[in-house]
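Notes follow the structure.
Missing here is one protein chain; the remaining ones are kept as they sit in the complex.
As written, the chain order gives the labels A, B, C, D and E, with residue 1 at the start of each chain.
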Amino acid sequence: MKKITVCRKATFNAAHRLYNPAWSDDKNDAIFGLCNNPSYHGHNYELIVAVTGPIDPVTGYTMDMKVLKDLIKLKVEDAFDHKNLNEQVEEFKTLNPTAENIAVVIWERLRPHLADQLGLEVTLYETPRNFVKYSG
Amino acid sequence: MKKITVCRKATFNAAHRLYNPAWSDDKNDAIFGLCNNPSYHGHNYELIVAVTGPIDPVTGYTMDMKVLKDLIKLKVEDAFDHKNLNEQVEEFKTLNPTAENIAVVIWERLRPHLADQLGLEVTLYETPRNFVKYSG
Amino acid sequence: MKKITVCRKATFNAAHRLYNPAWSDDKNDAIFGLCNNPSYHGHNYELIVAVTGPIDPVTGYTMDMKVLKDLIKLKVEDAFDHKNLNEQVEEFKTLNPTAENIAVVIWERLRPHLADQLGLEVTLYETPRNFVKYSG
Amino acid sequence: MKKITVCRKATFNAAHRLYNPAWSDDKNDAIFGLCNNPSYHGHNYELIVAVTGPIDPVTGYTMDMKVLKDLIKLKVEDAFDHKNLNEQVEEFKTLNPTAENIAVVIWERLRPHLADQLGLEVTLYETPRNFVKYSG
Amino acid sequence: MKKITVCRKATFNAAHRLYNPAWSDDKNDAIFGLCNNPSYHGHNYELIVAVTGPIDPVTGYTMDMKVLKDLIKLKVEDAFDHKNLNEQVEEFKTLNPTAENIAVVIWERLRPHLADQLGLEVTLYETPRNFVKYSG
Partner (left out) sequence: MKKITVCRKATFNAAHRLYNPAWSDDKNDAIFGLCNNPSYHGHNYELIVAVTGPIDPVTGYTMDMKVLKDLIKLKVEDAFDHKNLNEQVEEFKTLNPTAENIAVVIWERLRPHLADQLGLEVTLYETPRNFVKYSG
């Protein structure tokens, strides 16, 4: 059966800082530079969630985009938007919120809610010039 | 031989509605919501056609972009632009014009006109937030 | 008092056709071309609403963007999105829905709901290449 | 002498929160909602600085874009990028960092460094959907 | 009569260099830096032509966008696209092709072909970060 990928874009605006609590302040500064600012900085994150699977011949949908939009809102936007990622999102209390790790966390939040036969890829733009892709 | 993918972007502006003639009006409303408006709505569709193959060492081209541009115009833009997809494009008289199905139809319209050794992927943006990818 | 302009972007996806009922079909075709398709075509319209006024020293706002967002939704998006402008929006039953006229109608729908001392400009993109600006 | 406007785009990524210290927490929540998060959130701010004046017939420039770029870097980007606006930018220790107020502060930081006969307008995007313009 | 502004976007890809023939090579290098490369460099220029006037009540148009599009093609794109501006566009044989001067030249090429009562503004993007506006 033919497979197609359907993609939905979302956004969230959040504060974060990068640091490793096992390191000295000097080492954190050396590795993470401005991103290590203890008072935080922030981004308008842009997220693209891509789901791959067969087209349902009855609806013409691979997945209803409204269902996907609502899932992203419930699992990602409500939890991340206008938040401090380090302090207010459970996973990042013990995990450095780099773009890479944020993408993995989003993927892991969405994966259990999609049917097993569907593929999932997450693209996360931290800025228009820096972005990451993760597919499990 | 090294392979590369060359991509060409095009656009068409069209009206459509989503519905399944085998269903009641109520069921069509429940599944397709606003997209089921019997008076139609419309989109500025953006299309990216990606062709993969070897680079011709004489021209430095995988495929002449002008040839690809003209093919997209002839097979897609002339047929879809400023049209009502449901009423005026043959394939959608019996196929629901979801983004998924439109992408498949575009792929099938272009595929016979490309050399066998070339790969083809179609990306179709229905809106900047909803898009699909199909590669056969 | 210093004045600033605050802008909010919105979108709606709609079908329309251009024609003048006082003209023959041939004249409509000659003037409006493909845009005169009787079966309609459509666009992803992008709207920017710009409101100019003083900054409230207590809030730091010229106008609460959430209030502006909700006003645009109520007066424009709910009425125009996923609609056939000619058939389903009252003003266009007797007014040709060109980008110019749509911008004027949006301006007239919003103007009564803004305080008198605020300026209002509407920018409407019919496509990324065609857009209009209207300020009353 | 003919006047022209030259524009330069820049970006900075920063954390902020909106609140009025004269108000109760409840009132701050009611007015500023999610933007009042005491742990901060953040944005990729996009800035357009527009300078209006005559074209120098010797260079063909209204203002050397490299000089304008360096001025924006020195007065805005170095001070705002990867910072917490409320805590780490002097002006916002006593001024609510709404988009409106940030635009005014940027205008006031740049104005003294431009020749008197030049006009200055600042456009600041807080998100792709929310932006402000200020020209003094 | 209410006035509205209609805008049309176009593009052209051209080579240029900045220099003043009255100066030494060293002075040209000091003022124009990399832009003075004698072997040229180039840009994808983006052009927005904005025409302001009343809405014709018969058509609903301020100006037929197809007429404006064709005028831009004839007077600007055919003359500038895939050209070396310094060597192959008459005006720049004696005028430095800065973004400012290119915008003025485009305005002067278009102005005689528009009705007297219409206003004209030209916006020219040399890059997404550098652009100019000229209205005569």
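Just so we're on the same page, contacts are C-beta pairs under 8 Å (C-beta built on N, C-alpha and C of every residue); 3 or more make two chains touch, one makes a residue touch a chain.
Since this is a predicted model, take the numbers as computed values, not measurements.
Asks: So there's a chain missing from this view; which of the remaining chains does it actually touch?
Replies: If we consider the entire complex, the absent chain touches A, B, E.
Asks: Residues on chain B that touch the omitted chain in the whole complex?
Replies: Residues 2, 4-10, 50, 55, 58-62, 64-66 of chain B touch the chain that is not shown.
Asks: Considering the whole complex, not just the chains shown, which residues of chain A touch the missing one?
Replies: So the residues of chain A touching the missing chain come out as 18, 20, 31, 33, 95-101, 103-104, 128-134, 136.
Asks: Could you list which residues of chain E touch the chain missing from the display?
Replies: 11, 13-16, 34-35, 37, 39-44, 81-84, 87-88, 127-128
By our rule, only the chains that are shown with their structure count from here on.
Asks: Going by C-alpha centres, which chain would you call the most central?
Replies: Per-chain C-alpha centroids ranked by distance to the global centroid put C first.
Asks: Could you check which of B-C, A-D or A-B has the same interface as C-E, with more than half of the contact pairs identical by residue number?
Replies: A-B
Asks: Per the centroid of Cα atoms for each chain, what is the distance between chain D and chain E, given in Å?
Replies: Computed value for the inter-centroid distance: 28 Å.
Asks: On a C-alpha centroid basis, what's the spacing between chain B and chain E, in Å?
Replies: Each chain's C-alpha centroid was found; their separation is 34 Å.
Asks: Which residues belonging to chain D are in contact with no fewer than two other chains?
Replies: Each of 128 in chain D touches at least two other chains.
Asks: Okay, what are all the chain pairs that touch?
Replies: Listed in label order, the chain pairs in contact are A-B, A-D, B-C, C-D, C-E, D-E.
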